[in-house]
Every structure is written in C-alpha cells, then in structure tokens.
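Removed from the display is one protein chain of the complex; every other protein chain stays in position.
Labels run A, B and C following the written order; every chain starts at residue 1.
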Amino acid sequence: MLAPRTTLGICLIGAGFMGRAHSAAYRHAMAMPSVSPGIRLQTIVGLNAEQRDTVRDLFGWHAAASDWRAAVRQPDIDIVDVATPTNLHAEIAIAAAESGKHVLCEKPLAMMSAETERMLAAVRKAKVRHAVAFNYRFVPALALARQLIEEGRLGMIRHFRARYLQDWLVDPLAPMTWRLDKETAGSGVHGDLNAHLIDLAHFLVGPIDTVVGDSMTFVRERHNAKSGLTGSVTVDDATSFLARFRGGAMGVFEASRMATGSKNRNQLEIEGDRGAIGFDLERLNELQFYSTDDPPHVRGFRTILVTEPDHPHLADWWPPGHMLGWEHAHAALIGAFLNDIETGSSVAPTFEDGVACQRVLEAVELSTFTRQWVSAGCS
Amino acid sequence: MLAPRTTLGICLIGAGFMGRAHSAAYRHAMAMPSVSPGIRLQTIVGLNAEQRDTVRDLFGWHAAASDWRAAVRQPDIDIVDVATPTNLHAEIAIAAAESGKHVLCEKPLAMMSAETERMLAAVRKAKVRHAVAFNYRFVPALALARQLIEEGRLGMIRHFRARYLQDWLVDPLAPMTWRLDKETAGSGVHGDLNAHLIDLAHFLVGPIDTVVGDSMTFVRERHNAKSGLTGSVTVDDATSFLARFRGGAMGVFEASRMATGSKNRNQLEIEGDRGAIGFDLERLNELQFYSTDDPPHVRGFRTILVTEPDHPHLADWWPPGHMLGWEHAHAALIGAFLNDIETGSSVAPTFEDGVACQRVLEAVELSTFTRQWVSAGCS
Amino acid sequence: MLAPRTTLGICLIGAGFMGRAHSAAYRHAMAMPSVSPGIRLQTIVGLNAEQRDTVRDLFGWHAAASDWRAAVRQPDIDIVDVATPTNLHAEIAIAAAESGKHVLCEKPLAMMSAETERMLAAVRKAKVRHAVAFNYRFVPALALARQLIEEGRLGMIRHFRARYLQDWLVDPLAPMTWRLDKETAGSGVHGDLNAHLIDLAHFLVGPIDTVVGDSMTFVRERHNAKSGLTGSVTVDDATSFLARFRGGAMGVFEASRMATGSKNRNQLEIEGDRGAIGFDLERLNELQFYSTDDPPHVRGFRTILVTEPDHPHLADWWPPGHMLGWEHAHAALIGAFLNDIETGSSVAPTFEDGVACQRVLEAVELSTFTRQWVSAGCS
Partner (left out) sequence: MLAPRTTLGICLIGAGFMGRAHSAAYRHAMAMPSVSPGIRLQTIVGLNAEQRDTVRDLFGWHAAASDWRAAVRQPDIDIVDVATPTNLHAEIAIAAAESGKHVLCEKPLAMMSAETERMLAAVRKAKVRHAVAFNYRFVPALALARQLIEEGRLGMIRHFRARYLQDWLVDPLAPMTWRLDKETAGSGVHGDLNAHLIDLAHFLVGPIDTVVGDSMTFVRERHNAKSGLTGSVTVDDATSFLARFRGGAMGVFEASRMATGSKNRNQLEIEGDRGAIGFDLERLNELQFYSTDDPPHVRGFRTILVTEPDHPHLADWWPPGHMLGWEHAHAALIGAFLNDIETGSSVAPTFEDGVACQRVLEAVELSTFTRQWVSAGCS
C-alpha cells in the first residue's frame, strides 16, 4: 500500500485562494494512507507571477508557468486541475481532455449549461477521468449524512432546507474582484455558494425538478483600490429559491454574501418520515441526527462528533475528538479522485454532477427574470 | 397601582388548547404588577361540556355556558375572547363588537381577507378595543429584537429568514382534528404557523410586498379514532414562500408540521448592514445579537439571556436568569390589552395587524396556484 | 378528580423573593390537574408591611399578618410554609410542627446540622408531613435524569460534576442584604447554591461520603444604600469542593456569585459506564443524554426537549415544545407536597433530605478551615 504503483504529475492552473487550497490538499494527499497513487507537484500556472511563485515556493511545485496551453500538454502531466475564474473553465478543461489528461475542475463547472455539456462531451470522448471540486461531499459529517440516508435512517425525505451565508460584502469598502463581475464569474453568490447547496441536495436527496427564485444586488458599485477605478457589481449579492425534488420533497435554498455575522455558514437540515439531520459548516465536525427509532422519552437531536475511526474519511487522520478543518475535505476529494484514476473506483463527483448542478443554477436564474416556476430540466 | 380602577369581566369562547392557555394567562395577569385593571373570570363558553367544565374548575371561571350568542351579550361582560376554530372567529367577533364588547381574537384573524376586513369595520364602528393574539410579539427576546432594531443596531435590513417547524403530523396515526379540515381551519400550517411568522416580519421589518410560495400535503387521509371514520386532510402540511419587503429586504419563510424532530421551532434570523439577530422559540429566553460596532477581533453572535430587569416585559417576573416559559408571552399580551382598554395605550396588536397578516397569507395561497409571484396588496 | 376532597389552608411566612415565588406556585397548583387537594391562600406573614401587602394583593392572600407565632397556630391553617431568612427556619418550623401543622421549609433547612436534626425530630414527633423546597428536583429535565438513571441507562456512575454560577455580586455597588450576613444567612453562596447541587447529587447519585473544599470572599465590604452604612460581608462569595460518593463516584462542585456572565447557571454532568447526561438551568427544558447503547456511528449527546406528555411533570402543562419556566418547578414541588399530605404519597423531598444536605454543607465548611478532607458523616 505504501509503495505507490503510479506517480501522477499534476498541473494546477490558478494560484489564488483555490490554487493555495488545492496545493495544500495535494500535500495532504501525499501523506494519506488511503491514497493509492503517488503524485508529483509538477507545474503551477498563473498570470500573476508574484502570487504564483509564492505558491510554488510554499508548497513545493517543481515549475511555474504562465501559459496554460503549453503547460497542459506536457508529457509529465497526468492531471490538469482547473482553479481559475469560472469563465476559463471550459476552454482549459476541454484542451486538457483533448491532450488526454484527467481533469479536476473547480465549481461551478462553467458559465452556462451549454458549456458544461461541451465539457462533459470532451472528457467522455477523450476517455479521461473527470471531477468537479464539490469538496463539501467530503466533509466527514456530510458523508455520514449520506450514509445515514442510505441506511434508511431518515425514511422518505420531505424537507431539504439549506442556506449558505457569508458577510464579506457587507462592508461597503470591500473591493471589486473578478467574483463580482458577470463576465468572469458568470454569477455572484448563486454560482459560488448555491452551487454547493445544489450539489449537496443532489448528493443527499436526489434530483431537483422545478424551482422559483429571487435575487438581489444590494451594493451596485464598488471601488477597486488598486486600479483606482469604480466598477459596477454585475452579479447577485443574494439569491434564494424554492424547489421541488423529483422524489417529492420540498426545498428551500438561500445564499448571501450580505448576511452580517455569518462567515461561512453552510447550513442544511433534512427531514424524513423516520428521522432528521442538521449540519453547519462553521461546526464542521458535528452532525445533528434525530431518529424516531429512539424510545419516545429519550428522543432528541444528537450531536455526533464525526471523528471516530469508523466514520467516513477518518481513517486518514487522528484519534476521536481531534478536530479536522476545512482543508481536509479538499484533501479527501483529491485523494478520492487520485484513487478513482488509479483503481477505477467512482467516488469523486464527476462532470455529470457539474452539469446537473448547472441546470438548476440556470433554471433559478431564469425564474428570477420570469417571476414564475421553471423546470430544472434534469434528464 | 394595586387598587385597580376597574374590574373587567371576561367571556372566553373556546375551551380547547387555546382556551386553557388564555385562562392561564388571565390568572397570570391578575398577579402582574404592570397590569392596571382588575379582571373577573366571568364565563367560559364551550360545546364540549366535559372539557369546558374542566377548564372552568381548574382556572376558576364563575360560569360555564354553551351558547356564545347569549354569553357575549351579558352586561357583566366587558371583553370577549375568541379562542374557537378559525371559521367562527368573524361571526363571534362581530357579534361581540355589536354588543359593545372589546374583542380579543386568536390568530389567524379569520378564514379570508374579506372577513377580516368586515371584522375590522365592525370593531371600528362599535368603537371597541380589539386585539389579535399574536403572542410571540410579547416573548421578551422578540420584544428586545424590536427594540434593538428601533435603536438602529441592525441598520438597514436586508434579510429576514424564518421557519416555524413542528412534527406532530409525522406520525401517520396522528388523528384528524378540526385543524386538518379546510372548512373549519381555513388552511393548515400556513394559517396556523406562517401567520405568526408573517406578523413577526411585519412587527420587526415592516410590510411584505410580494410573495411566491409552495405548499404540500404529504399525508392525505387520516383516521379519526373516536368517530371511527377516515377523513381527508384538506389543508397544507407544509408551506414555504419567498418574499420581498416594501423596505427592500428579502424574505424566506417556511412552516411545516412534518419537520421530524422539531417540536415548536419558531426560528428567525434578521441581517442588516450594521448587525444581525437570531431567535429560536425552543430557547425562548435567548436572543442572538451580532454587531459590527464591536471591535473586529471580538465580534460574534452574543447569546443575550433576556431575563434582566431592564429587558422588555421582565418587570412582572423574576430575577435575572430565572427562565420564563411559553405561557408568559400570552400573559403579557393579555396584560397589554387590558392596559390598552384601561389607559388608552396602544401596545397589543390590533385587527389592523390581523388584516395585514391575512393579506399576505392569501397572496401566498394564490401564488401556490398560479405558480408565480403575487402582490400581497398591503395598503 | 376535579372535586377536591380537602381544602388545605396555607400560611406563608416571608414576602420577599421566595414569598412571591411560593405564592405564584400555589396559584399554579390550584390549576394543575394532578393536584388532588384544594388550597386556600389564608395568611401571608411579613415584617415589611408594604412588601407583604403587595404580595397579598397580587396573589390574593386572604389575610396579612406580622406575628408568625400567632399566625401558625390558627385553626384555619393546615400548612406552614417557611420562606424567611435561614436563621428563622428552625424556630418557625418547630413551632408549626408543635401546633400540628404540616411544614414546607426553604433551603438550606437551617443554619447548622444540630438545628436541622431538632427540626426533623419535631416533625417526626408531631407526625406532620414535612418538605424542603429543593425545587430543582421538579424541573422536568432533572426528573427525567433521575428516571434515566433508575432505568439503568447510565450504568455505574463514576463522575458527578456541578457548578451553580451567578454574577450578581460582581458589581462592587451591589448592596448589602441579609444574604451577605453570616448572622442571618449562615453562609453565602454555599448554603444558597451549593445546597441545591448537593441535594441534586443525593437525588441523582446517592450519599456523599467525604469532601474537601475551598472558599473565598472577594469583596469584603459593601454599602447599604438605604441605611447609609457600610457593612462587612461575612459570608463566602464562592465555594468549591471535591467529593467522594459512597457508591464510588467522584464529585466536583462549585458555586459562585462572582461568575461574570452567568445569571443562573446551575449546570451538572453525570457520567456512568453506559451513558451520560448534562443539564443547564439556563436551558431548563433541555436534557443532554448520551448512550453507549446507540450504534457507534450515531452516538452523540442528544438534546432532549423535555416537554413531551410522557415526560415527568408535563401532564399539567402544555403540548410538546411549549416551554416551561423556572416557576413551574416550584409549582410541581408544592403540588407534590399537597398530594403527599392528601394521599399519603412520598414524592416531595423531606427534612431527612434537608438534614443530609446540611451535613455535607457543614463538612465542606469545616474542610475549608482544616485544609484537609472531612467526612460528611451521612448515617
């Protein structure tokens, strides 16, 4: 097990927040007993040389480059990891696939459904493995949630309720970034955070059928301190929507970057006719679970500390009660993708999941214009 | 202060759960220093003689009756308290007003908007005082929430998010009651629990402008063990909706009687550009409060134990940290209404508030049919 | 059941905080279906006429008096309720017993063990019923804790850990009261709050065997705004102690009136070899419960909302999720004592419990002087 059969060369495109997060995850993956192949941090690609070289030096990438087109074609590369702004995802991922590389792509998979479908077609045609960085599936508490649902402990699911709340745009002096520009980001909090909620809904409950949503931009102009210019915010600060799941459950979703006091509050609650669960990313080691199987006088939501050896993804880490952090979910996702490539397993979420998520994102956006319910068109 | 200027005779119509709750509240009100007039528990009216006489004996009502028409006209009655199924509210309240009695009515005020407007016209014409039992306004933590908002501590409000979750219908053997029959209840959880949320939204944020909602009945037939018959559930088990407030905030609402594990989870969160609050009725003595006025390194949601002498409604009760219960809010509402009658103050919510709530309830119901946004038509 | 067999006349001595609390409890007891006898609020006794008459008027006592010796002998009195400063407990309780009255006494039962034993001898000799107001035994969550222990759900108990924290003396301007004077109070926080913890330990775990403690007075002089004089604080602000239980468990106790931020934080945790519980009076409707009987992957402390119909003491109150407050435990204790008198049951804690508590209190005080472990001398 400790003698890796393969060593996979990685090319990471993007050296911003996600570039650092993925770099840290690869380093974790090297030391995780469950990860079968070895990896080589070959090339990091970024346009901002200072930022890119800092990430290279900190995490030990062998090479740095600025031209992703050349980088993804190199023979020492087996996996291309796309951690750029959203508008570049499709082009890079398709080029990588056409070069025969396996592709890991950040979420949302692309700017719109049509693009995501072209990406899916490309990886299928190239017969390469593909994954979307829906990292929250790999938070142990959420993986346990899925397990409990599969064990039937929730019964038939009736309610899914989720909100992903941040507050970094409450400050009117928060600067413009590519994330606030529709040209580069596609959408605002919707594609950023609702994408996570939608994928978790698909992961835990199943396909979303129809939706109706609402969207607001509260601060419409922001200043860019570096460029000295004032820019228009062309994306949503907050988007909420109602949903019906194909399986009959009702859904309520909300994402905001204007939720004062919430830093990274990805909360969800699911109720079925036999039990219920609750989760809050700000307490990511905990899962709330309620079961009608308990004797009536001792029923209650139990706080499961998801750090036991027999909990999902825990075998790679520490003894019970030794908390994990946010980055460990990225590591587990990347570890799963590496194993999928090496062993043929199918654990990491794929471009199919990215396509399904994008259809719901797009249906919500359409409904905010038409002011009526819209079919999410899941096939 | 302890020598009451007046003694008001009460006639309570209804001896079910709410009849008991109001009876207990009147008994509290007798011993609350802040309540100016004295009261006399004159007549309790109910059709089920055994149930009614039990409440009479437990709480010390002088008389019991089964004919509300006669009872509300008696000269020893000053206040008629309507705690019946919803379909009787309008007729009783109007008759009481026409007899010159002050009227306190349970929520929702009536079956539909037109009715609530007739009720309002009747009390205005009769120049009697009127109140709707939106008791949660009188939970000290929620009264404090209103105070903090009025003090400007939340700034401009952007998000209102509320859910009122119960689980008493999860059990498929839960029996039919008048609450599950559209003829008597008007609606299900929507008029029962969303009515509370809508009133709190109006109380804390202001008028709701437009809405879009969704509604489900998960269990469509239930058995009535007493009658031996099976009945159709003709009301909603769960109703959720999105809203826009006139002041520009976004709203997300959800009510359910199918939320496994939630007993009486009336939760709300409000975010403004300077602060935020959170509340959960299952921890009704606590208010969560976040302020951007705090130094950055010590910001966080603080759990205010709302039991201090200078907190709203606390002067009538115990020292700090001596918890209050659910019934104390009813007592405070009834105390406020008694004072309003005696002193001319305007503290208790009125039929105007009941009308405003009904319009939103109705707009949501309409939107669940039309599948598009509907104006709540607040005047 | 609703036609009481007896009507018991009450004489309440004391019209301070506890006088008000007991008055409210008697009024609750009148409306509790589980309480068998009727009661008559006959006489309230207090030296401060204004305070006493206010309580009389608010709660409907028939008569007010200032001479307790005369009052307790009246033939229309069946029960004497002692809610005075501690130094008067013994004399009043003994006189009441000698007049053939049942006696309910506030905690701590008296100033020292010898006194409590004389009180016990007096009630035994007079063959009257007796109770100590250890009201927290009647918080539904703590009654459920006892039930779970009796059901064996905790197994063999190894740890008892409790703290009762308040902060009303943190303010250096907090005034002198009889509670801060050793002559009237006997001790400070020790007899006030540790008395509760010790009784709960006896109730839930069993007799305490040996102890070692520590005690501090942080603010040694306080001003009396009314008298204009400065007084010496002659009692403890904080007392902590370790204990061994006869059954083999270890105990850790702490009480303080200097615990900034804690209002009424009576917290306890108990661990056995099969399970564990936790409780916090500031969330008095909740019990934490952990069971090793649960499947390993779903173990966790569950928050039981102790408001279900089949939970202890709940039948007298509201539907699930409708919170109770602090005063309801007093009402349940008084209801239990009334039933004990009427029906011969033995539910309320007795003077025997008061004696046992006093022995531990005294052993701790002794150990704070000798600086070594002391036997609590439970017989």
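Assume contacts are C-beta pairs under 8 Å (C-beta built on N, C-alpha and C of every residue); 3 or more make two chains touch, one makes a residue touch a chain.
This structure is a prediction, so every number in the text was calculated from the model and none was measured.
**Q** From the list C:D57, C:D214, C:D280 or C:E308, pick the residue that touches the absent chain.
**A** C:D214
**Q** Touching the hidden chain in the complete assembly: which of A:Q42, A:T86, A:Q166 or A:Q267 does that?
**A** A:Q166
**Q** For the chain left off this view, which of C:A259, C:L287 or C:L314 is in contact with it?
**A** Within the whole complex, the residue contacting the unshown chain is C:A259.
**Q** Going by the contact rule already stated, which one of A:G152, A:P296 or A:P320 would touch the omitted chain in the full complex?
**A** Hidden-chain contact among the options goes to A:P320.
**Q** May I ask which residue of A:A255, A:L284 or A:A348 touches the chain that does not appear here?
**A** A:L284
**Q** Just the residue numbers, please: which parts of subunit C touch the chain that's not shown?
**A** 158-159, 161, 163, 167, 170, 172, 212-214, 216, 218, 238, 240-242, 244, 250, 252, 254, 256, 258-262, 271-276, 290, 292, 299-301, 371-373
**Q** Kindly note down the residues of subunit A that lie in touch with the hidden chain.
**A** Output for subunit A: 2, 17, 21, 23-24, 27, 30-33, 53-54, 57-60, 166, 168, 262-265, 281-285, 305, 307, 318-328.
**Q** Residue-wise, where is subunit B in contact with the chain that is not depicted?
**A** 144, 147-148, 153, 287, 289-291, 294, 296-305, 308, 310-311
Keep this in mind: only the chains that are shown with their structure count from here on.
**Q** Given that subunit A and subunit B are copies of one sequence and touch, is their interface built from the same residue numbers on both sides (over half shared) or different ones?
**A** Because over half of the interface numbers appear in both copies, subunit B and subunit A meet with the same residues.
**Q** Taking the mean of the C-alpha atoms as each chain's centre, how many Å separate subunit A from subunit C?
**A** Averaging C-alpha atoms per chain gives centres 54 Å apart.
**Q** On a C-alpha centroid basis, what's the spacing between subunit B and subunit C, in Å?
**A** Spacing between the chain centres: roughly 35 Å.
**Q** Distance-wise, how many Å sit between the C-alpha centres of subunit A and subunit B, to the nearest whole number?
**A** The mean C-alpha positions of subunit A and subunit B differ by 41 Å.
**Q** Return the residues of subunit C touching two or more other chains; collapse runs of consecutive numbers into ranges.
**A** 305, in rising order.
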